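I am attaching a structure below and will ask some questions about it afterwards.
A protein chain is absent from this complex, but the other protein chains hold their places.
Letters A and B mark the chains as written, and numbering starts fresh at 1 in each.
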Amino acid sequence: MNLNLNRQEFKSILPRFALVAVVLLIVGVMSFLSPVFMTSKNMTNIFRQISINGIIAVGMTFVILLGDIDLSVGAVVGVVSVVCGNLLEQGMNWFAVCLIALAVSIVFGVFNGTLVAYLNFQPFVATLATLTIGRGVALAYSDGRPYIINNPIFKAIGQGYVGKVPIPVIILLAVCVICYVILNYTTFGRYFFAVGGNKNAARLSGVKTKKVEMSAYIISAICACIVGLILSARISSGQPNAGDGYELDAIAAVAIGGTSMNGGVGSLTGTMLGFVMIGLLSNSMNLLNINSFYQQIVKGCLIIIAVYVDMKSKGDKK
Amino acid sequence: MANDNYVLEAREICKSFSGVKVLDHAGLTVLPGEVHALMGENGAGKSTLMKIIMGIYTKDSGSIVMNGQEVEFKGPSDALYAGISMIHQELSPIPEMTVAENIFLGREKRKIKGLPFMDRKAVNSSTMELLERYEMAEYIKPTMKMKTLNIAQIQMVEIIKAVSYDSKILIMDEPTSSLSDKESEVLFKIIENLRSQQVGIIYISHRMAEVFQISDRISVLRDGNFIGCVETESASHQKLINMMVGRELERGYPQNTAEKGEVVLELKDMCSEGVFENFNLSVRSGEILGLAGLVGAGRSEVMQALVGYDPLDSGEIYLEGEKIEIHHPSDAIKNHIIIASEDRKELGLVFGRSIRENVALQNLEQVSTASFLNKPLEKKLCNSYAKEMTIKMNSIEEDIGSLSGGNQQKAVLAKSLMSKPKVLIMDEPTRGIDVGAKSTIYNIMIDLAKQGIAIIMISSELPELIGMADRILVMSGGKIMGELTDKKEFSQHKILSMAFGGVLNES
Partner (left out) sequence: MKVRRLIAIMMICCVATLVFAQGGSESAGEDQITIGFSSKDNSDVFVKNITDAAVAKADELGVKLLMADARGDVNTQISDVENFIVQDVDVVIVIPQSVEGSAPVVSMCNDAGIPIIVCNGDIADTNYTAFVGCTDQESGEILGTWMMENVAEGSNIAIIEGPMGQSGQVGRYNGFKAVGMLDYFNVLSVQTANWKRDEAMALAEDWLTTYGDDLDAIVCENDDMGMGALSAALAAGRDDVVIGGVDAIDDAVQAVKAGTYGISVLQDAAGQGGGSIEVAVKIAKGEDFPKDTRIPFVGITAENVEAYLEGGVAAITE
C-alpha cells in the first residue's frame, strides 16, 4: 500500500480497513476453532455459496449508488429460473436459453427504469410492484410447478468446475472485474457517483441522468439473471419461488460495504468485502453448529455495527 | 475586557480540525440591543465561531459567557432555550406546514394537556401577536403554507421562530444573500425593531454597504485570529478591507480591455410559458454582458433554459452565426456554452465527491478514450485548472463540500473553463464569497474576456454589475425591460427603475 496517502485518502479507506480486519479476524479465529475451515474444499464451498448473493449485490450497488433501491431482483431470479426450466425441458439449446433469459431480465430492468427514471415513481414503490408482478409471472408461467433440468451443459453453470474452481465462482469474479472496471475506469461509471451525489448538478453538467438511472436497473436485472441461471443449474430445476428474499441479502451486503443508501458515496470493493464477510460468517456459524435463529440475530447486528463504523468514520471529517 | 453589560461574551476560543487550527484565541462580545457585524474572508473562522457558540461544535479551549455566567451548550437546542438562535444561510422549512405550525414545531399548544390535539387557534393567534409586535404582519399570515413563501418571507418566519424562544442573541449568517434590495430594506427595518427590543444581533455579511448601514460595531476575523473590533462610525471601507485581508486591496473593478469581436451567441424570441417571453440577446466575443433584474425576474431561468436544463417552448439559438439545437445540457456543453450556476449546492457541485471528480464531471471525454478514463491525465488536467483558479486545498482528492464558499465557486469556474467555453454564463459569480475571492474572480473574468470568451454575467449586486459589465440588459417579470449600452450611463438608479418596470422613479 502506498504510504504517502494523505489524511483524506486515509480516512476514506479506513472503514474498509475495518472490514478487511474483521474478515481476516474471522478467518484467523475460525482456522483455530474448526479443523476443516481452512481446507481448500471448504474455501471452494464458501466462494460458491457467496457467488449467488455476491452477483446480485454487485448489481444492486449500481442502483444504491444512485440513492435508489431495486427490490425486484429476487423475483427476476424466479422468472429466469422457470423460463430456463421450461425451455430446457422442451429441449432447447442451453446457450439460446441463456440469451432468452437475458432478454427477459432486461425487460424487467427496462420496466423498472421506465417507472423510476421517466415516470418519476419512487424506486421503492416501483420495484416493489415489479417484485410482486415478477413473482406472479413466475408462478403463472409455471403454474406453480417446478421444471426438471437435465441438460448437462446447463447444469455445469451451477455445478461444474474449471480446474479446481467452481464455475459460479469464476462467473462471480468475472462480474466483479467487469463491474469494477465499468464503475472506476469509465466515464459511464463516474456518472453513477455524480447522479447519486447530486442529480441536478449532474444533469446541468451534461450527464444524461435518466439514461444512467435506466442502465442501473438494467445492470441490476442482468446480475439477477446471471444468478437465476446459476441457481437453476445448481438445483437442477426451474423453481418459481427461486430467489425469494435475495434482494434483502444483497442490500445488506451493499450496506455493510459502506455504500450510502442516499447515493453518491460507496464502492464496489466495499460491497465485495460485504458479501465475503456475510458468506464467511454464515459458513463459520454453520461449521460451529450455531442455531439458525441466532445466526440471523448475528447477521442483523453485523449490519448495524458495520454501518455505524462507516458513519462514524465519515462523520469524523467534520 | 470585563463588562457586565455584555449578554454574550466568547473568550479566547480555540478550535482545530484534524490538526489544523481554525480558530486561534478568537473572541466576540455582544451588547443587548446592538447589531454587531462579523466580517472576514471565507475560511476566516466566522461560521466555526458561530457553530461553537451554538453548541454544534465543541471548542478545544476558551469560554463562552452569557450574562456573566459561563455556559456550555451540548447542541443547538440547548443554545435555543438559553436564548441564542441562528438564522442559517440555507433555510429549511417544512413545506406542507403553515407558518404558525413551523414556528411552534415541537412545542405545539395542546387543546387538552397530554393529548396530541393541536390547538390551531391558540397557535395562530400567538403567531399573529409575534408578527405584529415585530412589524411583519403585512408580509406574512400565520395560516400561509411554507411552500407558498419566498425566501425573504421564510427568513422572517425563522426570525419570528427565534424571537418566540425569547432569544436574547440572534445570529444571522448572510441574511441578504438571496434577497433583492427591496427585501433587504424590509429586513433592515425588522432588525431595527429587534434592536429596539434589546435583542443583540450578530450579523455576518460580506456586503460592506449594508454592514455600514445597520451595524453598531464591526469585528473582524482573519485566519482564525481576532483582528479587532471597531465602532462602525469610526470605520471606513478601506480600513475594514485592510483588517480582513491584511494588505491593501485596490478599490474598484478591473477594466475589461479585451477587444470585442464577432457576435458569438444570438438568441431570438426565446419563450417559456409563464417564465419568460420574447427574450432576445446577442453577445460578442470578449464582451461581458450584464443581466440585471430583481430576484424572480427570470434571469437564471432563461439562462438555464438556454443550456437545456429547463424546458424551452420556442426560440432560436445561433452560435457563431449557425443555428443550433439544445435539448439537454450535454448539447450546450458540446457547443461550448457553459453555465456556472448560482446555486453551488443544488446545481453546481456534487457534494461528497472530490474536487477532481467535480471539475472533470462535464469534461470526461477530454480525459478518456472510448469511454475509458485516463486517470493520470484527469488528475493532471484538473490539478492545473484548480491551480489556475487558485483554489485553496490540501489535495485535489478533498471532498468539495469541505471547501469554503469562495473556493467552491472557484471550483465551479475551473470546471466551466475546462469545457473551453465560447460563451460563459456566470450566475451570481460572487454570491456569498469574501472580498479577496471576489477580486480574484473579477480578474479571472477579465482574463477570460481577453481570451475571446463571451461572458454573460447575472448579478444582484448592482455595483458589481456596473463595474464589470460592458453592456447591461435589465429584466423584469420574464421580459427584457431595457438595455444600457454605454458604460458612462450605467447607474443603479436607471437599472432599478427598469427592474421595477419603470414604476420606481427614485431609488
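Basically, contacts are C-beta pairs under 8 Å (C-beta built on N, C-alpha and C of every residue); 3 or more make two chains touch, one makes a residue touch a chain.
Computed from a predicted structure; not experimentally measured.
Looking at the complex as a whole, the chain kept out of the display touches A.
Summarising the interface, subunit A meets the missing chain with residues 14-15, 17-18, 21-22, 25-26, 29-30, 33, 36, 39, 41-42, 45, 48-49, 52, 139, 142-148, 159, 231, 234-237, 239-242, 244-245, 283-293, 298, 301, 305-306, 308-309, 312-313, 316.
In this text, only the chains that are shown with their structure count from here on.
Centre-to-centre, using mean CA coordinates, subunit A is 43 Å away from subunit B. Across the interface of their complex, subunit B is touched by residues 6-9, 185-188, 190, 193-194, 197-198, 200-208, 264-265, 317-318 of subunit A. The touching residues of subunit B, counted against subunit A in their complex, run 17-18, 304, 307, 309, 328-330, 332-334, 339, 341, 346-353, 357, 360-362, 364-365, 368, 371-373, 375, 394-395, 397-399, 402, 415.
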